[in-house]
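Of the protein chains in this complex, one is absent; all others appear in place.
To keep things simple, chains are lettered A and B as they appear, and every chain counts its residues starting from 1.
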Amino acid sequence: MNNKESVLSKALSDETMDGQIATLNLGPTHPATHGIFQNVLKVDGEKVLSSEQTVGYIHRAFEKMAERKSYQQITPLTDRLNYCSSPINNIGWQMTVEKLCGIEIPKRVQYLRVIIMELARISDHLVCNSVIGVDSGALTGFTWMFIERERIYDMYEQICGTRLTTNIGRIGGFERDINEKFHTLLKDFIDGFEKRFNEFNALLDRNRIFMDRTIGVGKISAERALNYGFVGPNLRAVGVDYDVRVHSPYSSYQDFEFDIPVGTEGDTYDRFQVRQEEIRQSLRIIKQAYQNLPTEGGYHADAPMFYLPRKENVYNTIEGMIYHFKQVYGEMPYPVGEVYHSVEGGNGELGYYLISDGGRSPYRLQFRRPCFIYYQAYPEMISGQMLSDAVVTLSSLNVIAGELDA
Amino acid sequence: MESKLTNEQVLEALRAQFANAIGEEEQTIDNYLTVYVDPKSVHEMVKWLFIHDGFRVRFLTNITGVHYPDNEKGKELMVVYHLHSLENNFRIRLKAFLPIDKPEIDSIEDIYSAANWIERETYDFFGIVFKNHPNLKRILNEDSMDYFPMRKEYRVEDGTRQDKDDRFFGR
Partner (left out) sequence: MGKVTAEGQLEAINYEGFQLTKLDTVIGVARANSLWPLPFATSCCGIEYMASMAPNYDIARFGMERMSFSPRQADLLIIAGTISKKLAPVLRQAYEQMAEPKWVMAVGACASSGGIFDTYSVLQGVDRIIPVDVYVPGCAPRPEQIIDGIMNIQALAKHESLRRRYSAEYKHLLDNYNIEHDIDGE
């Protein structure tokens, strides 16, 4: 069941290069670790024997803060978990509250959410894959793909006004409807992205150097990966087809046709390929959702008790004023009870466990942060490998410090 | 994907196996099977669910603590385990109450490697001691911290900010 010791001792017992074991500090701040976490490596020459991790360098106490904030105020907190794909976190949290309160969401809002979440997934995977390129010595892909990310950011700006920490949407829908500019940008993106993405793919996909650097590097078996709680692209790279979007569909994902790409070996190359294919599948979902976007349904649910009213209604109508006041002061009848809701985030199953005592704030809110759980497998994945392979493995795991430490 | 197991089916099997350790079932909004269990038998139960051929609950979703300061004595802390059977798409939630003066429960790190850090985090936040854990120390906070910050009696604020005037915050 647990063969961690055997993996480590195997690495230790292999013949050593010169018998001298050195200690190497990778982090807390190091160009090769994208984010702040420390790995103290025991190395023999270039070979990594073992690693000890320290995390918590940007622990910000989200869960404690959430116990003091109203339900609406928690949306901006979730932005800062996995900041490469903040809309998924935002919408995941809003769906959790909607599940608690039993709010019905119109089909149109669900489709819009799907479009935005898939855009976020594309931008998350683009960062990860281009950074794998950077760490194996190919900077070009990074510069190309950040142009694509900027296009996605431009679309976010049309919906919520900001780029990175989006605070997109409200409980019950969106704060405003999508505008003409968004339609234009999205159409351009759908038309042009695939071609540019294929160029990026051609840079690395069958690149001999890249393949040599990544194939067989940072391997993990399916059994160990499940035992370590791997989710998302990293789990699919070992060959397990678990995807929350299919397993327990939310926001009408059952309406769309898409494939779950899986790998076979569970090495860095597989993780790269799975993410590449997921980007294509995300684009496929966006196309379907945009084509079938209902014209009727508005941009928010009819739930005045929980949906924060528009500012002009707050200032100009008495109902808007009352609802706004009561929501902000937490006098709304939030149900007592608990709910677990998970969405497929950029790194896999992002869960929200919410316990409500009927008050203004959650009694307890816990985030299931995929990074935090699977990053502990890192020492096992790199022991016995070369130092430069450890760096590529780390970037292919896509560990985001904000999500790791919360 | 529909779940292949029903809550009743699993609960019945659990009751048959662990007659005295299973407490009452709780109805939750998300309809996941939620049962209160005896903390002493959590390890055994998780292991049984893991090796059970029909259920195959082999994925640890999460472990977390909850602090209920107003509960009766001996039930101030609660540990919640979320387990998931990927093959049957079935989720189960186990809850165990612990006394705050001696919050001890068996670690399930030997069953799930993922539990290592999650249990350390729960210890860090709530001071829940997981027995037989290989390396139970703080993970997110500094080692020098002398309290468990997620317990309800501790405040969230840093307390050193001067730019926050209470008059403007209604405190």
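Assume contacts are C-beta pairs under 8 Å (C-beta built on N, C-alpha and C of every residue); 3 or more make two chains touch, one makes a residue touch a chain.
Quantities reported herein were computed from a predicted structural model and do not represent experimental measurements.
K.L.:
Taking the entire complex into account, which one of A:64, A:224 or A:324 touches the absent chain?
P.N.:
Of these options, the touching residue for the absent chain is A:64.
K.L.:
Of the listed residues A:80, A:99 or A:183, which contacts the missing chain in the full complex?
P.N.:
Of these options, the touching residue for the absent chain is A:80.
K.L.:
In the whole complex, what residues of chain B lie against the chain that is missing from view?
P.N.:
140-142, 149, 154-158, 160-161, 163-164
K.L.:
Just the residue numbers, please: which parts of chain A touch the chain that's not shown?
P.N.:
Within chain A, the residues that touch the unshown chain are 28-31, 35-36, 56-61, 64-65, 76-77, 79-80, 83-84, 127, 142-143, 146-147, 149-150, 153, 163-165, 401-402, 405.
The rule is simple: only the chains that are shown with their structure count from here on.
K.L.:
Just how far, in Å, is the C-alpha centre of chain B from the one of chain A?
P.N.:
Result: the chain centres lie 24 Å from each other.
K.L.:
Okay, in this complex, where on chain B does chain A touch?
P.N.:
Going by the criterion above, the answer is residues 1, 28-30, 32, 34, 58-62, 64, 66-67, 80, 82, 86, 89, 91, 93, 110-114, 116-118, 121, 125, 138-142, 149-150, 156.
K.L.:
Quick check: in the complex, which residue numbers of chain A touch chain B?
P.N.:
Touching chain B: residues 1-2, 4, 55-56, 59, 61, 63-65, 67-68, 99-100, 102, 224, 226-229, 240, 242, 246-249, 335, 337-342, 349, 351, 353, 355, 363-364, 366, 368, 372-377, 405-406 of chain A.
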